[in-house]
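All protein chains of the complex are present and in place, except for one that has been dropped.
Coming up: subunit A.
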Amino acid sequence: MSLPLEYSVTLPDGNTFTQPTGLFINNEFVKSVSGKTLDSINPSTSEVNGTVYCAEEEDVDIAVKAARAAFKDWKKVTGVDRGILLNKVADAFEAQRDLIGAIEAWDSGKTKEQNAVYDIDECISCFRYFAGWADKIQGKVIQNDPKKLAYTIHEPLGVCGQIIPWNYPLAMAAWKLAPALAAGNVVVLKTSEITPLSLLYVARLFKDAGFPAGVVNIISGFGAVAGKALSSHLDVDKIAFTGSTATGKLIQQAAASNLKAVTLECGGKSPLIIREDADLEQAVKWAAIGIMSNQGQICTSTSRVYVHESVYDKFLEEYTAHVKEAYKQGSMFDSEAVVGPQVSKVQRDKVLSYIEIGKKEGARLLLGGEKNSEGELSKGFYIKPTIFADIKPEMRIVNEEIFGPVVVVGKFSSDEEVITYANQTQYGLGAAIFTKDITVAHTMAAEIQAGMVWINSSNDSDVHIPFGGVKMSGVGRELGEYGLSIYTQAKAIHVNLGNKL
């Protein structure tokens, strides 16, 4: 008896819905050719949330073929019409905000009221923003030669493979799908094997909005199998990946099979710098939200905090008190909870191992540093918000990405010193600077090696503003107008108006 293509779910908040399990190809949910499936685990209870069909190489091939066939007609659809479809998707997210937020919380461990529903708002904003761009993708006319009409058109790349992570399943899907579709591409998107459920539910919204069959294809599967097949596929024109730096390297290599375009959003170990003249109360709050949101599972989390020696002790005292008070831990459907469980057992164990490393390396533990086994929480993958202080530059917990609610804090005495610390890792994703000095703010922002710098805030991202990293944090920028350029290519057309041989 093979797995049914859908099953009913009732969530702890009372929401009920039908969860699809198939691979979404050509606007239909289908079984994997081999019948292979994978389980998705509830991070709060360790139980199986559901089983879904799992794509292997042959399924990826079917999806790519569907996308390629759809591209022929999709290329002819006007930007105005693409914008209308994207707006319909935004409308649908808006109409079901509570339910979709609940599904996202249920499968990812995000707390629903304090976290997941805001991700849904971000999805809406992202689809609306790129819907507005769809009819505004313009080439240039280059007027240097009266005997030639030279112009560029910004054409879509074609079939785009997209691989997204588990930390923001729907938001990451929105960041990938919206610009790609606005620019006229067709997509095959693979979700993370840890969080396959929410996007399968949402897939139907694309069909309902009127996207033709084959334009949007969504598959569940493992990175090593389906991800590999997609990134090395000879008929895929571009691969876009968000995930770990280690996997990013593999994807870039696999893409060499047909020289497909590659964009990568990888890891980070973003520094947050607090100077002597900073507004300390604000710095404390932003430094908390910058690492404890989403259980610290954010690529741009400001996971290293450097505080000027003159305010170091005061900061640590206020910071510890603030995190303890404001970052309540609880399950996804606990409306007061800010910090939920880590997404999986593997992630939880990885974070715990870094905590042990930190203790061994001699960092001072100010808060947390262990599992949270209180009552019901013992069933899930909970880690207490953790603060390490008195770090030294060579510590592993200072240089390696932990991806959990664990922050490391150190002191500095001069701007030159802290800029060196900021730039010491292999990463360069985000950075935050707290100061009132305009000169220092702008010059430090210019000197720090990062794709994004926040001055007097942290993780204050916005769909209008480009997002991405330098060094081992990635290649390319998503979001903003820049986000369109990674989904188009310029074709230059020369019309001879009189150059005769």
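Simple rule for what comes next: a residue touches a chain if its C-beta (ideal position, glycine included) is under 8 Å from a C-beta of that chain, and two chains touch if they have at least 3 such contacts; residues count from 1.
One rule holds in what follows: contacts and distances are computed from a predicted model.
Student: Can you pick, from "Sorting nexin-4", "TATA-box binding protein associated factor 9", "Aldehyde dehydrogenase 5, mitochondrial" or "DNA primase large subunit", the UniProt protein name of the chain not displayed?
Tutor: Going by its UniProt entry, the chain not pictured is "Aldehyde dehydrogenase 5, mitochondrial".
Student: Which of A:93, A:129 or A:427 sits in contact with the chain that's absent?
Tutor: A:129
Student: Could you pull out which residues of subunit A are in touch with the chain that's been left out?
Tutor: 79-80, 83-84, 87, 125, 128-129, 131-136, 138, 146, 149, 438-439, 442-443, 464, 481, 495, 497-498
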